[in-house]
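My questions will all concern the structure given below.
Only one protein chain is missing from this complex, and each of the others stays in its spot.
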Amino acid sequence: MSRNYSIQSFLGVVVIVVSLISAGCGTSAKGRFYGKTEAPTDNTLRYISGSEPESLDPQIPTGQPEARVLMSIYDGLLEYNPKTMEPMPALAESWETNGDGTEYLFHLRKNAKFSNGEPITAKDFAYTFRRGMSPELTALNAYLGFYIKYAEAYNGGRMFLKGADGNFLLKKDFVDEAETTVEAKLDNFGADTEFHRFLDAPERLTVEGSPFDLAKATEGDEKLKTVLKFKTADFKNVGAFVGSVKSGTDGVSKLLQEKLGKSLDACVSECDNNAKQIIADGLNKIIGEESLHKTEVLTGVTLTKDAEKIVKSFDGANKKVEDANKILDEEIAKSATDEEKQAKEKKRKKPLVKLFYANRFLLNEIYAESLEKPQFVPVEAKDIGVEAVDDYTLRLKLYQPAPFFIGLIPHQFFRVVHQATIEKFKKDWVRPENIVTSGSFKLVTRRPYDVVIVEKDTNNWDAANVHLDRIEFYPLEEATTMMNLYKANSVHAIYNHTPPAAWNEVVREFKDEYLNLPEVANEYYTFNVKKAPTDNIKVRQALAYSIDRVALSEFRKTPKPLYNFVPERILPKYDEARDKIFAEKLKENNIAPEEWKKRMFDPEIARKLLGEAGYPVEKKGNGWSCPTFPIDKVSVTYNTAESNKSVAEFMQAQWQQNLGIQVPLKNMEWKTFLPVRKALDYQGMARAGWVGDYMDPYTFLNLCYHEDNDSATGWHNAEFDKLLDSANKELDPQKRFETLAKAEFLMMREQPFLPLQTSATNWIKKPFIKGLYPNPGTLHAWKFVYIEQDPTKWDTNVENIMQTDDAKVSEQINQIMNSQKTFLAQKAEVPQTAKAK
Amino acid sequence: MLIFILRRLFLIVPTALIVITLTWGLIRIAPGNFYSGEKKLPAAIESNIRAKYGLDKPWYTQYRLMISNVARGDFGDSLKYQDRSVNQIIRDHLPYSATIGVLAYLLALAVGLSAGIMASLRQNSGWDYGSMSLAMFGLSVPNFVLGPIMVLVFSLWLYLFPPARWGGIGNIILPVITLAAIYVAYIARLTRAGMLEVLRSDYIRTARAKGLDEKTVLLKHGLRGGIIPVVSYTGPALAGLLAGTVVVEKVFAIPGLGNIFIQSVLNRDEPLILGVVAFLSIMIMLFNLIVDISYGFLDPRIRYE
Partner (left out) sequence: MQQEIIKGTSLWQDAWKRLLRNKLAVFGLIVVAFVAILVFIGPPIWEALTGNTFDFQDKTLTTSQSPSFRHPMGTDDSGRDLFARVMQGGRISLMVGIISTIVSLIVGVSYGAIAGYSGGKIDNLMMRIVDVIYSIPYILVVIVLLSVFGGPNTPGWIKTISDTFQGGQGLSQIFLLFLALGLVSWLTMARVVRGQILSLKNQEFVLAAKATGVSTLSIIFKHLVPNALGTVIVYSTLTIPSVMLTEAFLSFLGIGVQAPYASWGSLVADGIKNIQIFPWQLIFPGVTMALTLFSLNFLGDGLRDALDPQTRKF
């Protein structure tokens, strides 16, 4: 009895579970909508935004999950068009650019307010831009602003150099003309200010803020040496200086004796504790890690990490010296005889060694003083190319024409923050009780890993056109949990790439909810071109041509096969230019278009290429085999993710089937994987994906720019670099695209990548949520979103959502675009309007 | 006994420091760092970050700074979630994990102990097999399977409970049951095994011979010795539960400590890792101490010298 009882109970449970599941499947697959579908009555959108936001400071986080939340609570100069992601007016009601596209003027609207009711002015933007670029903030996104003049130099703690004649050295005197992008010239764009003249003046030379780097920079550069009036002997001095400091405390003592006329011990005993600290820190920087304890023993102080405090105390110490000297001056003036004067003069204190803080401690000044030649002037926040011309005009100055830069302005990194709040609360300013925001919504609640709740901000300039009262962002990543919440109508929309491939089979049947459009992102495998056998172009081509990418993308249920590197169907103008250029190039290189098409999938050619590379493929039974291929030298390395795994398995099967090689797969946890890929420590292939920062092919092609590029392939081509350089100088957009297409053609012929597909938005939303579009970045301007209570007006067949016109949204867009249109029209009428401002 | 407890409490500090040191070392060896990402950072930004967090200092200085901060109970700010301090993160998220964990363990104790005792009293009967099979169910059906199935049945078909997220009592029921299922299995089986051994020992026979009634024999003498394996198991189990259980937190979208901890390791968020590890190790040692003390009460023959 006992045995049967238990087995029966067990089987019983199984039967119940099975029947429940199958019953559930039967019901869930039917119906027009996926799960429960009822429009909420509280005018609240519930949205799953992806991983937990790293911070609510718009200038800190880099990810899309944060961007989605931050876009609701911060406004920038411009906003993304909800459909196309093109820039449209936000806090700036209009903008203009100068002739060569290196300068922008933004005209701010006068009714813009922070959430605390204070007005938003150009000064707030100047603060925001400078804060973002400051080395202290260590914003990972700072590179987005590197196009702004001197921004990179400021962020990198670099220095201007003043030559012996007292003039700043200019970059054009030292850098090859061909490499400089555009010649700076004074223009009369916008109001004439001193700062504008400074920005328009030729670019100054900047060097890394360390004597060692200067020594290195001038090595072999006779021109720089001459201007700085350096002699080789001086460098010997530098060398001796560095050497003596490096050799330890004796060297330091000697140096101080020489330069300041007193021993190190004397210096130390004279200093107060703070100054000791500074010396210790500074010496530590120079001497290097090994001798750290020596400096500590010597000065008897330990290092603190609070650099700012040290700098202040250092200034304080110098102030004391100055004060003492002032008193001495008075006494000298009073003294009767010259002898007395001289005796008193001896008491004069020398200023403390000025250990210079430019994000790090340096002994530049000791060093510069010792040579009495070049002077280092740090690049400061006020030097970068951002100017509040008046309260409502902001000027941006770039190094080079960057036609895509305007598309970056709506990025969260450039959205305005409130200076007083940040200065008052420091890092705590983003707490709900302190935060001051600038967007259509304001923060109400933040429970990490649970929810971020924002509510319509009545102080916002456009509050009248914000439809939703409230948005709840849920930071979730577990796909099944999300789909369950969605099905139960607990959430109304989820972020991109969420339904797993298997679910898509079901979800994509719901035509009124499932959004599957191309994104400004691609997925590809990199080839390691530094290691055999993938250092051989033919091997790379063979591996690429043997993949049926149509089958692959069908397998993934989001079909967008990709053969080039720049994603297709999101940049129609570029697609056009690319078709044209590729056709020309094929003719030029005597390649028949059919031949070129074969790169899409032709196992025959692939096998031939592999044979030509020295690894002949033989027929074996029904399939193929390639016994000589060094399979232990090739693998696919990918970071752990369900979709990466299934793609890798598919690729493996394709190579097995078409080339007869069994490529091993290797998965790694993300942060383990990154350094491996970056350092080209992988064999053969590695998985990669790239999300564009802005809507332009350059954000993709830039990946291979320069020898020290970020492509993780080791591939680099001087001609490719030249093409990109010349594209950047091109002002005509279509010609620029054509030049970029030439570069892409060059790249694809050498096949450093194996493109897989243009990423798909792949997400779902309830049909009653309107104004939420699957734009190429899945970044939503929330003020366009509304909830439709009337089921007859719900979205249907969202595959065409981009073509379908929603009167409510398009009217709102038109209204916002009006200010810019009017402005441009006026400007065309009276070309001098802008200047007069 | 008091000296024993004090000595063990005193030991917690150095042991926790050893754990922290080893963990710190492992973080240093582990590849990748908190700021690495898909995009390569310009050198300037990277060196700013390294200077800001003292990563450019030699390792012994970094270690000394870390230890001196930890000794003051200050783990600093999370590197990933820069506006939140580690202490605050632990304080905010511990209640979620603790609520779910403690409730689940209490449920598991109630179900597991009764099933185990019942089974041991009627060994090899239908009762025995039935309750053990049920207990085994929790173990052979992993909670990442049980959780979604419960959601499917109770939330999506019957609409009885919300499918996920924190909220009212309705939100707690499914995760607690899911989490308890595993522990039921452990407790029931360990109780059964322990009871079977004890019930045949000499002192139980003596107790019966003395003519004590069966209830007293079982509950006062039998159970006390029989649950020693359960008690041994409870120490680490309860500490682990307080620190969160990743799977249940993920399935039910509960903002507990477990998921945050795993993420912190994957993010190489050093201060957060160290903070949670320190908390976890202290909990483990405290619970194990309580376990060791309770051995003495449960079984008078266990003595600590």
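When the chains are written out, they are named A and B in that same order, and each has its own residue count from 1.
Heads up, the rule we're going with is that a contact is a pair of C-beta atoms (placed from the backbone, for glycine too) under 8 Å apart; a residue touches a chain by one contact, two chains touch by 3 or more.
Note that the coordinates shown come from a computational prediction; the quantities given were computed from them, not determined experimentally.
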Q) Of A:649, A:707 or A:811, which one is in contact with the hidden chain? A) A:649
(Q) Using the touch definition from the top, which of B:53, B:81, B:96 or B:186 touches the missing chain? (A) B:186
Q) Which is it among A:444, A:679 or A:824 that touches the chain not included here? A) A:679
(Q) Please identify which residue in B:34, B:129 or B:252 touches the non-displayed chain. (A) B:129
Q: Could you tell which one of B:69, B:114 or B:201 touches the chain left off the display?
A: B:201
Q. Of the residues in chain B, which ones touch the absent chain?
A. 8, 11, 15-16, 18-19, 22-23, 26-27, 29-31, 123-124, 129, 132-133, 136-137, 139-142, 144-145, 148-149, 152, 156, 185-186, 189-190, 192-194, 196-197, 200-202, 225, 228-229, 231-233, 235-236, 261-262, 265-266, 273, 276-277, 280-281, 284-285, 288, 291, 295, 299, 301-305
Q. List the chain A residues touching the unshown chain?
A. 2-3, 6-7, 10, 14, 17-18, 21-22, 24-25, 28, 479-480, 500-503, 505-506, 548, 551, 554-555, 632, 635, 640, 642, 645-646, 648-650, 652-654, 656-657, 664-669, 671-672, 676, 679, 681-682
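One rule holds in what follows: only the chains that are shown with their structure count from here on.
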Q. What whole-number Å value describes the gap between the mean CA coordinates of chain A and chain B?
A. 39
Q.
Help me check something: in the complex, which residues belonging to chain B touch chain A?
A. 30-33, 35-45, 47-49, 51-52, 54, 57-58, 61, 65, 77, 80-84, 89, 92-93, 124-126, 128-130, 132-134, 137, 148-149, 151-153, 155-157, 159, 162-166, 250-253, 255, 259-260, 263, 266-268
Q: Report the residues of chain A in contact with chain B in the complex, numbered from low to high.
A: 1-3, 5-6, 9-10, 13, 17, 20-21, 24, 27-28, 35, 52, 54-57, 60, 62, 135-136, 138-140, 142-143, 146, 152, 155-158, 289, 292, 303, 305, 359-360, 427-428, 430-431, 447-451, 474, 476-478, 480-481, 484-485, 487-488, 490, 669-672, 674-676, 678, 688-691, 710
